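Removed: one protein chain of the complex. Kept in place: all other protein chains.
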Amino acid sequence: MTDFISNPDAKHKSGKATKIALRWFLLLLLLIFALYYLMPLFVMVTTSLKSLEEIRTGSLVALPREVTFDAWKTAWSGACTGIQCQGLQPYFWNSILIAVPAVFLSTLFGAMNGYIIAHWKFKGANLIFSMMLFGCFIPFQVVILPMARVLGMMGLAGSIQGLIFVHVIYGLGFTTLFFRNYYVSIPGELVKAAKVDGAGFFRIFWSIFLPLSLPIIVVTVIWQFTQIWNDFLFGVSFSQAGTQPITVALNNIVNSTTGVKEYNVDMAAAIIAALPTLFVYVVAGKYFIRGLTAGSVKG
Amino acid sequence: MKITHILAAASAVGFLASTTAMAGPEAEVLHWWTSGGEAKSVAVLQQEFSDNGGTWTDMPVAGGGGDAAMTALRARVLSGNAPTAVQLKGPAIQEWYEEGVLADISDVAKAENWENLLPAAIAGHMKCEGTWCAAPVNVHRVDWIWANAKVLADNGISLPTTWDEFNAAADKLMAAGITPLAHGGQAWQDATVFEAVALGILGPDGFRKAFIDLDEATLTSDAMIAVFDQMRKMRGYVDGNFSGRDWNLATAMVMNGEAAFQIMGDWAKGEFMAAGKVPGKDFLCISTPGDGYLYNVDSFAMFAVKGDDKKAGQQLLAKLIMGKNFQKVFNLNKGSIPARTDVSLDEFDSCALLSSQDMATSNSNGSLLPSYAHGMALRGAQSGAITDVVTAHFNSDMSSADAVKMLVEAVKNSM
Partner (left out) sequence: MSDWLERHVPKMVLAPSFAAILLFVYGFIAWTGWISFTKSRLLPKYEIIGTLQYERLFISPRWDTALNNLFIFGALFIIISMILGLILAIMLDQKIRTEGVLRTIYLYPMALSMIVTGTAWKWILNPGLGIESVVRGWGYESFSFDWLVNPEYAIYTVVIAGVWQASGFVMALFLAGLRSVDEEIIKAAQVDGIPTSRIYSAIIIPSMAPIFLSSFIVLAHLAIKSFDLVIALTGGGPGYATDLPATYMYTMAFSRGDIGQAASSAMVMMLVVFAIVVPYLYSELRAKND
């Protein structure tokens, strides 16, 4: 889409000066919003760079008098998450092992489901879609106990596979929604033409739909990765020693009822735990736009 | 295909995790002690466990005073994969026993003579229908006042021994522009102050009737109205920004001299100590006005598990938890006092000594009482219902009479 405000073809009577002022105003507004979004991060970063002594005596929301990276080091490799004081490090891999397959599988299923619901309508397809959508709303607190039973019966209790399974199941509603909503805007004539040419169900998906899907794959991956990486409730309920994800470790560092609180380590740990998701946002964000442009050229 | 590789890798990790244990006693221990000092304290137990040939698998889940750990525990039990030993306390132990999932550790308890080493009230919590089903770790006292020595001296105030004295001192501090009571407005902290006030005003017998027997007459008595009246006064003694404040930030206010008193269990001592403050010199400790002693005892319960290695692990763990060395080292770290009464207290500080003396006295005169606010006196549903009323009253302008009425209804509704 083109921008209108600076577009010389746009038939506005506003002069150049007004246009420039307008753009500055726009930028100013965007920056003000950026401040709102950055405020907590500012507090977290500054706190993580302070010593505990300074936190105890000074204002909680002020710049550090003396910058120290000790808290970061502690959070990564020294903070106690139980008897072991190895920081977040050991839990990091568990989260990767859970999140990567779970995101991949739920995105794959979502793409197939969305493709079917948008272009291979059969009787009841819409009902199935509605039921899947409503499934998004089930509160996870309700799921824990019966799910524990089922995982026990499947022999997946406390395992990484069990957690992958749970995340894939409860991600289906959203991934299907995203793909379906994206695929409905692809003209049905395309499918009909391909069918006439003799292409089958999988062939059409593979050579027509998949190449067009980059933007929505990026949106889905961002969503699923965030949800799964940041999940605590499933992680704490369906893991055991050795399979606990990073959020459980983060919680163990942060949430102590009767112990001494080390806010600097807490904040550093929180930022470290969020780095993979942030990484996904920065990288995917780029492809997000690129993919969209590419998509619109082909479409 | 790629995905099979990933899954294979994932299952390999899971497999390793479940088979690293070798023969010999083994235990997977679910607990919520994860902060620096606490973790160090439990590490002592792990060390002793492995010195005795055991394999300890750590399963820490912190948060909400054990709420998150209890969530994990339910899921683990329902999936038929219960941890070997679990940090549990108060009537929750008996509740889990009634579900038929706890193991019997009477053999160890009898061999080690627990009956005579523990105060009767505390031993009672460790038994389920006559059998021993849990091992106590420590005794936290809840009804403490922590005070800034300098602030009191500067304002000519001595430690209060009645609630009237407390109020007089607080009024004087208010006039001098100092916040009398450092408090964090979280439900459990409100409940902690409430039960200290209740113990002082109702007395030990009244406290027992109200918060253990849930006796309706006591819950609606004039004395209970007086308790809420005092709570309303306390509300006036906290600063304007107390809502949601963590307890340790309230402790810091006392440390910095912004506030004079804090009512909190003896884990608050850890914060003072961590900041290099000295008991008796920089900060003072005294029990809240009135007789009695409110305890909060941490303990471990053993869950029914299959396998001789795990059963051996449970026996060994139970024995070590009640061992003299662990009881001493753990409690030195944690700010509490040992549950068994024959541990030498030479290395403990003056507040711990006071706590120990008071526990002995109150044990002999029957005023050694379980803390309701910390889940020692009542089942979760009942204590939760009471806390709802306490915190609703404290954070609104509800009258004491209304609060008492609400209290009775809430207790009835929680049955």
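Letters are used for the chains, namely A and B, taken in the order the chains are written, and counting of residues starts over at 1 for each.
One rule holds in what follows: contacts are C-beta pairs under 8 Å (C-beta built on N, C-alpha and C of every residue); 3 or more make two chains touch, one makes a residue touch a chain.
Quick caveat, the model's predicted, so the values are computed rather than measured.
Summary of contacts with the chain left out: across B:Val29, B:Val42, B:Leu78 or B:Ala182, the touching residue is B:Leu78.
For the options A:Thr107, A:Ser159, A:Thr176 or A:Thr243, the residue in contact with the chain missing from this view is A:Thr176. The hidden chain makes contact, of the residues B:Trp56, B:Trp96, B:Phe194 or B:Tyr372, with B:Trp96.
Checked against the full complex, the candidates A:Leu27, A:Val67 or A:Ala193 give a single residue touching the omitted chain, namely A:Leu27.
Interface residues of subunit B with the unshown chain, by the touch rule above, are 64, 67, 70-71, 74, 77-78, 92, 95-96, 98-99, 185-187, 239-245, 379-381, 384, 388, 391-392, 394-396, 406, 409-410, 413-414.
Taking the complete complex into account, residues 1-7, 9-12, 23, 26-27, 29-30, 33-34, 36-41, 43-44, 47, 59-61, 109, 112-113, 116-117, 120, 122, 125-126, 128-143, 145-147, 150, 169-170, 172-174, 176-178, 181-182, 184-185, 200-202, 215-216, 219, 222-223, 226, 230, 232-233, 247, 250-251, 254-255, 263, 266-267, 269-271, 273-274, 277-278, 280-282, 285-286, 288-289, 292-293, 295-296, 299 of subunit A touch the chain not shown.
The rule is simple: only the chains that are shown with their structure count from here on.
Subunit B meets subunit A in the complex at residues 3, 6-7, 9-11, 13-14, 16-18, 20, 28, 31-40, 42-43, 46, 56-66, 68, 71-72, 74-76, 78-81, 83, 140, 246, 248, 252, 255-256, 265, 267, 270-271, 274-275, 334-335.
Interface of subunit A with subunit B (complex): residues 56-57, 79-85, 93-94, 97-98, 100-101, 104-105, 144-145, 147-149, 151-152, 157-161, 164, 233, 236-244, 248, 251-262.
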